[in-house]
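Taking it in order: structure first as structure tokens, then the write-up.
Missing here: one protein chain of the complex. Every other protein chain is in place.
The chains carry the letters A, B and C, assigned in the order they are written, with residues numbered from 1 in each.
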Amino acid sequence: MVKLPPMDYAAIMPLLILFGAACLGVLIEAFVPRRARNITQLLFSLAAVIAAMVFVVKRAGNVTAANAITAGGAITIDKAALFLQGSLLVLAFVSLLIFGERTLEQGGAFVAQAAVTVGSEKDKEQAAKSLGSTEVYPLALFSLAGMLLFVAANDLLTMFVALEVFSLPLYLLCALARRKRLLSQEAALKYFLLGAYASAFFLFGVALVYGYAKAVDFASIHTAAAVGAGNITLLITGLGLLAIGLLFKVAAAPFHVWTPDVYQGAPTPVTAFMAACTKAAAFGGLIRVLYVGFDGLGWQFTPVLGAIAALTVMVGAVLAVTQTDLKRLLAYSSVANAGYLLIGVLAGGQLGLQSVLFYLVAYGLTVIAAFALITLVRDADGEATHLSRWAGLGARSPLFAGIFTFLLLAFAGIPLTSGFMAKLSVFGAAVDGGQTWLVIFGVISSIILAFPYLRVVVMMWLSEPGESTPSVSLPGVLTSTALGVGTIATLVLGVAPGLLLDLADKAAAFIR
Amino acid sequence: MSLSAYVPIVGLFALAGAFGLFSVAAAPFIGPRRFNRAKLDAYECGIEPTPQPIGGGRFPVKFYLTAMLFIVFDIEIIFLYPWAVSFNMLGVFGFVEMVIFIITVFIAYTYVWRRGGLDWD
Amino acid sequence: MLSNLWLLIAIPAASAAVLLLAGRKADRWGHWLGVLAPAASFVLGLIAFFGLRDLPGRAAEQTLWTFFKSGDMTIDFGLLFDPLTAVFVLLITGVGSLIHLYAVGYMAHDEGRRRFFGYFNLFVAAMLLLVLGNNYVMLYLGWEGVGLASYLLISFWYNRPSAATAGKKAFLMNRVGDAGFAIAIFLMLAQLGTVNYNQVFSQVGALTTGTVLVLGLLLLLGACGKSGQFPLQAWLPDAMEGPTPVSALIHAATMVTAGVYLIARSNPIFSANSTLQLIVVSVGALTLLMGCIIGAAKDDIKRVLAWSTVSQIGYMFLGVGLGGGAYALAIIHLLAHGFFKANMFLGAGSVMHGMQDQVDIRRFGGLAKYMKITWLTFMMGWLAIIGLPPLSGFFTKEPIIAAAFEQHDAWKSWVFGGAALLGAGLTAFYMTRLFVLTFHGPKRWTDGQHPHESPAVMWIPLVLLAIGSVVAGGLMASPVAKWLEPPLPAAPAEEVHGVLGHTAITVLSLVLTVLGAGLAWALFRRGTALEPQPAGPVVRAARANLYTDAFNEAVFEKPGSWLTRALVYVDNKGIDGVVNGLAALVGGGSGRLRRLQTGFVRSYALSMLAGGVLVLGALLAVRLG
Partner (left out) sequence: MTPMWYIVLAAVLFSIGAVGVLVRRNAIVLFMCVELMLNAANLALVTFSRINGTLDGQIMAFFAMVVAAAEVVIGLAIIMLIFRTRRSASVDDANLLKY
């Protein structure tokens, strides 16, 4: 007779809540009348995120080394996992607010029936007056639940399943833009094909690691690698293939190629969600694989990952210089930021982990605010994301241009913004961890990257508004809240980062 | 019986192989080369990938939809089958898990049904 | 007050926040709030200053909160008020208040006056943060803050393309310096695990010579960027595109001296390595000569003053580079310079105010009669900068020249002392040229000019600053030097006898000064030849002018302009060329690389597969190798 493996329901409650809420969301979609759906779905998903957060916080108080691993060894709810889950929930909450915005455009940013052919009569009708899609909420919840599982996975199989659970809804979300649907569909196709390609590498890596270690949980992999019996080439090849899958998700060069296209084509709320949450989840998974499963191979992967980090910071920064579309510019900046985060990952140890955790939250909140602001600058065709269209925005709307300037300064790492503290902590940890050469790359890259940001600032403030300068729509309550939270967090984390850093410090420990 | 009787056959095989190799290897050097787009393309079967006129020919999405639904609901069997085989060993906990699993599948089913995914017309 | 140092920073910061966020409602009273904030900080600074005198140890340190803590590395948001900080706080808030007051009048007709005062207060807050911090990260915070404020203020008149370009140039060149400074901070964290001044300085001895050299060079790079020293000097003259009060406060009196502060503050690091000191001295000497020579050939009143600032800061770098007692000399010169240069910039602003924003000195002349107060105050500044006794420049520049001669190696004495001495003569020449062409000689105005004296709100600060220019040097020189040790090192007890005696140097420099000033007076008394004269009835005067012309051209202008042209060429092509070249390289690289993003999903897959193969290959190579 097989027994039920021990389940610590208190530990996996956030996951259960989110998966349950996502399923219920599907039912709401099936039964609640169309007019009431949006508000129901929005409030329901926000409530689910808050409930999950409550359980994460409750759990944070009494997590120990003994009770961390649960669900038959499939899940580790250790402190690092809880910190990441909490951060993901906060970031997702803020992004969901932008998902729900309906005042900028009737029916929101999403198309009701994506299947309608672009350009047909029916499509024009739909663009003009349909109520928009509400499936996006359950999709986002599924994705979020997948991310929560991903950062807490204790074996590679759970990780693979979680990877797919959080990726598949994202592929669909990318295709749902109301405006510029050709771009949106193209982005979805590219993201999907490349994502599936990357996950195939990941799965083959899982198979090879399984072949070497006879199991796929991190503790066994660690032990098997320490013993070192058998054909170690199998293990290293497996690690390499796993790394491809993970580096694709974090958008490190040369696996970053999808990022600019997808960020540009996807509906902006989805881009915000991806930039903040996917990045956090992917880095959570990457660190866990590297430092819990494969820490014995550290001296082998460090130089290779170091080269990738150096390449990533340079590619992201250099390519950002000539971009003319704001979403694309931020996409390359996100690539460069993935590089800075990789530098923190390579720093290793308590310090490196702490700095990465801090960076993920700080960057996530700033980037959500930046994309929230991009949704506001619109003309008759929807968002006006071309850089030239932002010329003279400072004269049109000093408040929003000012906020965007502040956010860009945070990206550039100017002091008294969270961006500065984040870079300082990551680079400091890297120097401490003996990776000074990476820090030099990082500093050079951030100097180069300051240039495109400055270009946007100059564009906004130092040119006269032209005929084609779009107006800035007044945001509704939801977007204003998201924008406000992001901006204030950027400021507060820049002036007094101590609170979050302490939290990250306490959380910076994995349990194997 | 001596194996030496087979030597000519081996020689013949070798000759045949050499001829084949020579022909294939020599073709690019001797033969004329006239490429066109179709020749350069990878051979592919299935749907013609090149664009077709908009509105030229009907495109029945329904079949694809049905196929997709079939795949999703068919794959459940992969979990049901092992469970059914070892039902006795898994006991109540296995049963409860399967019920929950079926419920989640039914949620998806309900959604498809309510949104008209099962209507042919 | 010493326990509430944060108020010093908080007051202008809060005022800046109010001014920038209040909206048009505050247009009516905003500028007065803007003046009050630095004035309040000045009063508090005075109280703290007197409190400090009676404090044993003469340093108040306080930690407001822990900024950053990870592992055993802690960075506090801490403030330090010691004698060095005290003089800077008083200079920033004192001179700052006067310039704020002046700006009320100067910016009266500008629509963006409230925004201007907002940025201005932001600058004061950041500058105070810079000097009040007790560790390098705090210094860096203020450093970036003043850079930002200066960028905003340079491009304040953003509808002028030249202003926008100048702002960009300043931002970029400062970033180069900032990067050096940032890497220096990381180096400190890596080598010492701390950035706190006291802890860093107590451990400098434990570092290897190479580390100290690298650390010092990185800090020097930062200092050169902020202070407009060779090779990062090009942005400073362009920065004059901003409103004149900005030039006076930021690009003359305070921000550009932050580099001097940085080196003086880090004196234990710089004193620990003689090569490092030699480099600082060389930078200072080179820059001071360069500033003088280029200043002599410029015709834009603010640019002449800007190059003179570059040159005077060169003197300060010379001072801090010499080390020992010369640190204090540099700081004293910095204070005096703060007074007379602010005075002259505001004077220049007053002239521009009366001459409808004309900046070309060839278009001035004879203004002494029309702007009596401006003329008198400017004269005080002029006499102070050329170092005529008993004005302040004499008491502050002279000792630096003397110190440059008092070195152990004879060649150093001759090279650096000689440069400083020559600089004194050149300074006298170009400043006299500026003064004479502006206020004396024939009128060379464009039509429709009606010069008039500026309103009281503008001349009152001028008068106060002029008094400062006259007396500051004499009054401050010896008490401040005593006041500043520690934190700055004392002059060594044993006197170094240089190649020239002290008296000889004084006499020489005075002779050179008088010669330079006299030559300029003789050459430019009748105006300048580069300007077509108004067709007057007196032919003799015109002839005489022509005669001056020929003399001018043959004796001084030709060789001078060659040299100048060469320097300007190096400046534009060399330094700008490097900056622009790098930018072009990055831009071009970016333009090419982005073509790799073809938009074809299959080429993306190829990039991924190739990357994957490389990763696998590298992993296995590390394994085997």
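Some notes on this structure:
Quick note on the criterion: contacts are C-beta pairs under 8 Å (C-beta built on N, C-alpha and C of every residue); 3 or more make two chains touch, one makes a residue touch a chain.
Nothing here was measured: the structure is a model prediction, and the numbers come from that model.
Listed by label, the shown chains that the missing chain touches in the whole complex are A, B, C.
Contact with the omitted chain, checked across A:Asp78, A:Asp261, A:Asp295 or A:Asp432, is made by A:Asp261. Within the set A:Ala112, A:Val136, A:Leu149 or A:Ala175, the residue that contacts the chain not displayed is A:Ala175.
Residue in contact with the omitted chain (choice from A:Leu27, A:Ala51 or A:Leu189): A:Leu189.
For the chain left out of this panel, the touching residue among A:Val151, A:Val206 or A:Ala489 is A:Val206.
By the touch criterion stated above, the residues of chain A touching the omitted chain are 114-115, 117-119, 157, 160-161, 164, 168, 171-172, 175, 181-183, 185-190, 192-193, 196-197, 199-201, 203-204, 206-208, 210-211, 214-216, 260-261, 264-265. As for the chain not pictured, it touches chain C at residues 594-595, 597-602, 605-606, 609. Where chain B meets the missing chain, the touching residues are 41-42, 44, 46-54, 56, 59, 61, 64, 67-68, 71-72, 74-75, 78-79, 82.
In the analysis below, only the chains that are shown with their structure count from here on.
Viewed as a contact network, the protein chains form an open path, each link joining two chains that touch. In this structure, the chain pairs A-B and A-C differ in their number of contacting C-beta pairs, and the larger number is found at A-C.
For chain B, the chain whose average C-alpha position is most distant is C.
With centres taken as mean Cα positions, chain C sits 72 Å from chain B.
Remark: chain A and chain B have CA centroids separated by 33 Å (rounded to whole angstrom).
Averaged C-alpha coordinates give centres for chain A and chain C that are 44 Å from one another. Per the touch definition, chain C reaches chain A in the complex via residues 65-71, 73, 137, 140-141, 143-145, 148, 155, 158-159, 164, 167-168, 171-172, 175-176, 179, 182-183, 186-187, 189-190, 583, 586-587, 589-591, 593-594, 597, 599, 601, 604-605, 607-608, 610-612, 615-616, 618-620, 622-623. Across the complex, chain C is touched by residues 189-190, 193-194, 197-198, 201, 232-233, 236-237, 239-241, 243-244, 248, 253-255, 257-258, 260-261, 299-301, 303-304, 307-308, 315, 318-323, 350-351, 354-355, 409, 414-416, 420-421, 424-425, 427-429, 431-432, 436, 439-440, 443-444, 447-448, 450-451, 454, 458, 461-462, 464, 496-498, 501-502, 505 of chain A.
Contacts from chain A toward chain B in the complex involve residues 1-4, 23, 26-27, 29-31, 115.
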